[in-house]
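Just dropping this structure here.
Of the protein chains in this complex, one is absent; all others appear in place.
Moving on to subunit A:
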Amino acid sequence: MQSLIQTSSTMLFTAFIIYLVATLFFGFTIKDKLTDKRNSKLAGKIAITLTIIGFIAHLIYFVTRWLASGHAPVSNMFEFVTFLGMCLVLAFIIIWFIYKFNLLGLFALPIAMLFIAYASMFPTEVAPLVPSLKSHWLYIHVTTVAVGSGILFISFVAGLIYLLRNVDQTERNKRSISLEVVMYLIFLLIGFIVASTAFGAMDYHASFEYTNNDKVQTTDYTLPPIAAPHNGTLLTEDVMKPWFESPSWMRGADAGRKFNSVIWSFIVGTILYGIVRLILRKRVAAAIQPLLQHVKPDLLDEINYRSVAIGFPVYTLGGLIFAAIWAQEAWGRFWGWDPKEVWALITWFFYAAYLHLRLSRGWHGERSAWLAVIGFGIILFNLIVVNLVLAGLHSYA
């Protein structure tokens, strides 16, 4: 049993490394026009082959973990986010075979890797299923939602490339600044991963005792406490004293710890971003732009729309219909206005609006690209903020 879990985590790590190498090969395809075309084609073939091998490793992770735990590994934040990364790669592979578009991989794979890395920041132990999750609908509902989201993510990737290519970087205006904010947000996520990994390697721990709903609880910080829990006392000795307390309106279990992680993400992410800006001496988006000049914007728009057209029905099926059927079986109410449900509905409303806007002239191209970026933001909001902050029936971690 232990060896299965061991194999499983090795395979996940292998997948991560292969995706990294595949990204490099996708990078080699970028100079299509300048160097020999044949080399670029070869690099593309190697890259997609590696992606498929990486995906198989990822799949082995999934299967072995399933065998070890006895249930599909989609039951906590680590497992679900890892699976989302896997679905993103799957969706990319499918889209690649439709359009043979290499550049998409250069952006899609790093995002999938960010998902895996982000997932690893959550507890990775194999946890037992609580009674409410013990149902076949767990597999059906969660996997369909993840596949649907994975396909919708591709529309974000295509939209992002579109914006990086087309937004005028010579001017400082709403569009170029908004795009740079998107780039900065990606740096914050990287900042969170870097900080967690660094202090995780040092095995850093600091415990606090605090009162939540009249109960005394302890919380374990794995990052040095800048913000202590509201009314918390530090238990661990020989660690940094907190600089200030979280505000009182941040309630709920571990609110202080989560707030502290957010602060760390901002600090490390901003430093990383600052370093990159210093090296580049221009906006990050402006630095990327010249690499994308030979890409056809029409193709990006087509991929953007196509992924929504394919992803939307899958998401509806998994996130609303299967979800409702399961909720009916488990709680006797197929719809309960739980925050997670509401945000699934909001996501659905959003992509429905997107599809209707595509009917009118003027909403293709750049506007669609912005919409795809916002849609991605809404799905991530539902994944991260709703799970970790607006805890409801779905709170995993």
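Here is the rule we go by: contacts are C-beta pairs under 8 Å (C-beta built on N, C-alpha and C of every residue); 3 or more make two chains touch, one makes a residue touch a chain; residues count from 1.
Here, contacts and distances are computed from a predicted model.
Matching "Carnitine transport ATP-binding protein OpuCA", "Cytochrome c biogenesis protein", "ABC transporter permease" or "Phosphonate C-P lyase system protein PhnK" against the UniProt entry of the left-out chain gives the name "Cytochrome c biogenesis protein". Although one chain is not drawn, the whole complex shows that of A:54, A:229, A:256 or A:339 it is A:339 that touches it.
Shown as candidates are A:221, A:259, A:312 or A:370; the residue that touches the absent chain is A:312. Residues of subunit A in touch with the missing chain: 1-2, 68-70, 123, 125-132, 134-135, 137, 213-215, 248-249, 251, 302, 305-306, 309-310, 312-313, 316-317, 321, 324, 328-334, 336-339, 342-343, 345-346, 349-350, 352-353, 356-357, 359-361, 386, 390, 392.
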